[in-house]
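Below: one structure in structure tokens.
Removed from the display is one protein chain of the complex; every other protein chain stays in position.
Right after this comes chain A.
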Amino acid sequence: MIFQSIMSGARPLSIGLTAVVLTGCATFSKDGGLDAVSAMTAERTGQTVQFARPGSNTETIENNVHQLLSKPLTPDTAVQIALQNNRALQASLAELGIAESDLVQAGRMRNPGFSFGRMRGGDELEIERGIMFDIVGLLTIPIRRDIEGRRFEQARLQAASQAVRLVAETRKAYFNAVAAQQTAQYMEQVGMAAEASAELAKRMAKVGNWSKLDQAREQAFHADATAQIARAKHNAIAAREQLARLMGVWGAGTAFQLPDRLPDLPKEVGAINDIEAQAMRQRLDIQMAKYDTEATASALGLTKATGFINVLHAGYANKSTTDAPRENGYEIELELPIFDWGGAKTARAEAVYMQSLHRTADIAVRARSEVRESYSAYRTSYDLAKHYRDEVVPLRKRISDEMLLRYNGMLASVFELLADARDQINSVNAAIEAQRDFWVADTDLQSAVNGTGGASTPMRGQASSQTAAQAH
């Protein structure tokens, strides 16, 4: 500490003053800030956050998770598991404890120091006793507490935003996993149709009704279909593993069951009024930016008032990536106003404040845009999924029915019938994808309104029905 040398000479300050300052010192809260995080998360996602404290409720959580895993998962139970069991989130919640300790520490005076010196020179013995108080520390307690208070608040917002993001990611992973599993099942049916065609072609060639060319063509289709099935199967596994990672399960926990089908589309799309205003109130990144600006403002005020205390280096928690540990903190310098009376410093503080202001505005503008885009994606994907469900799939079914009638009249061959069955299955697959896209877009919209913004959502192209071209 650079103030140490000054402190040792600051003897004359009364202990009474110290006592007055110390009466306002911070203590540890009962929940370590967790309740606030849980409330924020619940308000935005409907789910609370659990923190596994050493030696306390770990067993309860384990039991909870075990019980939730024993039934086929729903989007909500998957999220509940993730909120209790995702280790990255738990690490983030632990951060909360660290921040709170810092806050409490900041409100406390350094312990007084005691020094004793004994010197002898000839007959003379000099004993020097001293009690040292951290005067500068005392002076900066309000500033430090203020800063640490904000940091603690930031940590809570951070934890909440991470929880909200985890909820969104888990939901998306869930929908992807269910859809991929469904697609893999339908691909098996495509494979079955291709296999029947190939087998029939083989038998036709065997009895002399078909050429090697015709047979090879059907065989080639079957071979392609087999490759596609392999891909679909892997995709189903990959999507499932993504969900497993987010839920933080391993070992026996990975044997979780998924339902056979995605949840049905809601009857109506949510009509969302004042969605942008809602986002301005709810979004965690906007709240964080606001705190940042407020902190910069108070630092500016302080700099203006003293010119000697430099809190500009105070580090505030910013968006941090989940994987890397955050590195932040602050530093306060107290300078002696001998050469510089602080004019430049004030100007700089003002500029930094303005910068923070603009950043906040930028985040708000982006957030509004994200909300509008997500809403469009949500609407469009709903309409598309409904279109597939109500138009495309029934039409395909009708085509197949008519194709069967044509087969009955010997107007079409069994190969055309099978090729059409494949087309019908592919359109069912496209419908599943559309349904999945809706649920993903629904989650993204929630993120854009309540969290820190979802991913940009381009509409996925459907190529599946084009496979018809490969048929006869």
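Criterion: a contact is a pair of C-beta atoms (placed from the backbone, for glycine too) under 8 Å apart; a residue touches a chain by one contact, two chains touch by 3 or more; residues count from 1.
Note that in this section contacts and distances are computed from a predicted model.
**Student:** The chain dropped from view, which UniProt name applies: "Glutamyl-tRNA reductase", "Spore gernimation protein", "ABC transporter permease" or "Copper oxidase"?
**Tutor:** The record names the chain that does not appear here as "Copper oxidase".
**Student:** Would you indicate which residue among A:G208, A:G251 or A:G343 is in contact with the undisplayed chain?
**Tutor:** A:G208
**Student:** For the chain left off this view, which of A:A184, A:A412, A:A430 or A:A448 is in contact with it?
**Tutor:** Answering carefully, the residue with contact to the hidden chain is A:A412.
**Student:** Specify the residue from the set A:Q189, A:T226, A:Q278 or A:S376 that touches the hidden chain.
**Tutor:** A:Q189
**Student:** Determine and list the chain A residues touching the chain excluded from the picture.
**Tutor:** Touch set of chain A with respect to the missing chain: 189, 192-193, 195-196, 199-200, 203-204, 207-210, 214, 400, 402, 404-415, 417-418, 421, 425.
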